[in-house]
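Here is chain A:
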Amino acid sequence: MGILDVRDVNKRFGGLQALGNVNLSVAENTVHAIIGPNGAGKSTLLNCLVGKLIPDTGSVMFDGQSVLGRKPYEINQMGISRVFQTPEIFGDLTVFENMMIPLFAKRDGSFRMHAFEGVSHERGLIAEAEKMLDEVNMLDKRDFHAGSLSRGDKRRLEMAMCLIQRPKLLLLDEPTAGMARADTNNTIELLKTIKKSRDITMCIIEHDMHVVFSLADRITVLAQGTPLVEDTPEKIKGHPKVKEAYLGEAA
Partner candidate 1 sequence: MLGLGKKDLSLLILVAVLTMLAPFLLNPFPTDSGLAQFNAGYPDLMQRFVIFGIFAIGFNILFGLTGYLSFGHAAFLGVGSYAAVWMFKLLSMNVVPAIILSVIIAGVFALAIGYISLRRSGIYFSILTLAFAQMSFALAYSVLTPITNGETGLQIALDDPRILGVSQTEDGSIPVTHFFGIEMRATEVLRLGGWEFQFSAGYYLCALVMLVAFYLAIRIFRSPFGMMLRAVKSNQQRLYYTGLNARPYTLAAFVISGMYAGLAGGLLASMDPLAGAERMQWTASGEVVLMTILGGAGTLIGPVLGAGFIKYFENIFSKLNDNVLHGWFAFLPDGLEDFVVTIVHPFVGKGWHLTLGLMFMAVVIFLPGGLVEGGQRIARLFRRRKASDEHRAAQETPAE
Partner candidate 2 sequence: QESGFTNAPTGDTVTLGFNVPQTGPYADEGADELRAFELAVEHLNGGGDGGMLQTFSEKNLDGTGILGKKVEFVTGDTQTKSDAARASARSMIEKDGAVMISGGSSSGVAVAVQGLCQEAGVIFMAGLTHSNDTTGKDKKANGFRHFFNAYMSAAAMAPVLESLYGTDRKAYHLTADYTWGWTQQESIQAATEAMGWETVQNVLTPLAQTDFSSYIAPVLQSGADVLVLNHYGGNMVNSLTNAVQFGLREAQANGKDFQIVVPLYSELMARGAGENIKGIPGSQNWDWKIENELGSRYVGTNAFVKSFGEKYGFPPSQAAQTCYAQTLLYADAVSRANSFNPCAVAEALEDFEFDGLGNGPTSYRGSDHQCFKDVVVVRGKENPENEFDLVEIVEVTPTEQVTYEPDHPMFSGGSLGSCNPGA
C-alpha cells in the first residue's frame, strides 16, 4: 500500500470516457511520473486527487483516508499540494505575499481570524519565505507584483508556494513547461534536493523526458484514460508501445 492509492477510478465528460478504471499506487517518499499523450487524462486524474473533480466511481485514499467528497482546502490541509498546468498565483499580490499565504495556511489552518496581528510581525514566517525565494532564485523579485512576472517566473513562484507548505504529497502538472533550460535544470536540482532532505512524495506530469527521467522512480503511462504500463524509467524508455504512442523520436 502506498501513501496514495487510486482504485478503479472512472470519469466521464458527456460521451467522453476521460478516465477508465484507473488504478495507481504511489509509494511513500518516491517520485512517480505520469506521462502520456495529450488528452490522455493526466490532468483529469490530478483534478480527482485534489477535489476539483469528483470521480464517477472508484476510490482515492491518501495516507489511509479517503479524499473523495472533501473540499479542496481540506485536502490541502491533509498534506497534498498542487502545481497547476497554467500557473495559478495571486496576481495582485507581491511575490513575497504569495509566499506568506501558504505559510499562514499551514500554520493556522483553513481559517483564522487574525485581523489585528500585523503581517510584518511574523518574523519567523518572513524568514522562511525569504529563504524559499532564495532557493528558487527569486529573492530579487520579492516585491514584484506576481501578475507582471514572466511566465517562467510565475511557474517557479507557484512551485515555491507549494513547496513551502512541506506537503506530504506534491502534485506537479508540467512544472517546467515554458521554463528556460537553465531553470529547468535548476528545478530538477531543487526537486532532487527536496526529495533527499525531506519526507516527500511527488507525483509529476511532464512532457519533457529529460525531467522525467532525471527525477522519476517509477512511471505510469496513461493513454486514453487508462494506464498502459507502469514501470521503472529504464523499462519505459525501451517499451515499444510507449515509444510508438508517445515518445516518438525523442526516445
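Side notes on the structure shown:
Definition applied: contacts are C-beta pairs under 8 Å (C-beta built on N, C-alpha and C of every residue); 3 or more make two chains touch, one makes a residue touch a chain; residues count from 1.
If you want to know what made the cut, all candidates are chains of the complex that A comes from, given by their letters.
None of these values were measured; they are calculated from a predicted model.
For chain A, the touching partner in this complex, chosen from 1 or 2, is 1. Against candidate 1, in their complex, chain A makes its touches with residues 50, 71-73, 76-77, 81-82, 84, 88-93, 97, 100-102, 104-106, 108-122, 161, 165.
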